[in-house]
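A single protein chain has been omitted; all remaining protein chains appear in their positions.
So, chain A:
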Amino acid sequence: MKKRLSLSLIFLILLGVVLTGCSNNDANVEAKSKPTIVVVLKTLSSQYWKFVEAGAKKAGEDHNANVIILGPSSEGSILDQVNLVEDSLTKKPDAMVVSPSQPPTLIPVFKKAKKMGVPILLVDTDADWDDKTSFLGTDNVTAGRQAGNLLAQKLKPGDKVVLIDGALGNTATDARSKGAKEALEKQHIKVVAEQPADSDKAEAEAVMSNILQVHPDINGVYCANDDMAIGAARAIQAHHLKVPIIGTDGTIEAVNSILKGDLAGTIAQKPYDMGYRGVVNALRAAGGKSVKKRIDTGVAVISKENAKKELSFLQKILGQ
């Protein structure tokens, strides 16, 4: 009896100690002198979001703000993200930066934030909510157009290309394909096939192989994301072809593939800038200054010439 009680007590005390150790006490003390910005991302457990996290953290250091960065354990933990935003509001931050996994799910909580007077800035993914302070993200049509131009540079008028799209109805990848198609057709390059591969590597490999059965004479490929570009490259190599392939996103794997010569280039999004500029503009909004409703975080064209530099930049962000 006594033993059990003392065991339970020991456990609870240990838990208390662990919790005290974990809690951000210094942040609480400093909270009054510095503005607090809470950043809630889709997750913190993938490379892309690590870049956003790193940018947000750096902005906090540069602008003397208390930046708290949170995210559920996976992009699929949708209700966890809703709870996280709701719980963060309890702490009355000066502003919040959020990247919604499923945009409609967060709108009830955003309305609550509005009532409390907490400005909400969205990064990477927009939500259909008029009262947001701003949306910072890639302009996907521009990204696609740049990709189309990059591919056209390596081809001549009359050449045939293939477009591989993301999942049907994915607005981001659809916009990229649309931009790429525009740019290619402007340069009189023919799109002979366009098919979705759900942003997935293996799917893109299969789709590309099928297309090659019908069009073995293509001169180039554009894929709406990097994973699909890497998958398509495998299929192209299996058919002993050598044609330029362009992706979009700028993942480390894609940049490595460019260095190896498997991909001709990619249009890199700027997740680090999204995090950095998200926090900077959140601070502006918290200080009562005006913020543009739509901020294009821009893209960068990565090809063999600058791939090495990009790679070391990305690795530095991740602390590798």
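Just so we're on the same page, a residue touches a chain if its C-beta (ideal position, glycine included) is under 8 Å from a C-beta of that chain, and two chains touch if they have at least 3 such contacts; residues count from 1.
What we mean here is this: contacts and distances are computed from a predicted model.
Colleague: Per UniProt, what's the omitted chain called: "Peptidase M23", "Acyl-CoA dehydrogenase", "Cytochrome c" or "Ribose transport system permease protein"?
Modeller: When "Peptidase M23", "Acyl-CoA dehydrogenase", "Cytochrome c" or "Ribose transport system permease protein" are compared with UniProt, the left-out chain turns out to be "Ribose transport system permease protein".
Colleague: Who touches the missing chain here, A:107, A:141, A:291 or A:311?
Modeller: A:107
Colleague: Which is it among A:35, A:55, A:72 or A:179 that touches the chain not included here?
Modeller: A:72
Colleague: Take the complete complex as the reference. Which residues in chain A touch the chain that isn't displayed?
Modeller: 1, 3-5, 7-8, 11-12, 15-16, 18-20, 22-24, 27, 44-45, 68, 70-73, 76-80, 82-84, 86-88, 90-91, 102, 104-108, 167-169
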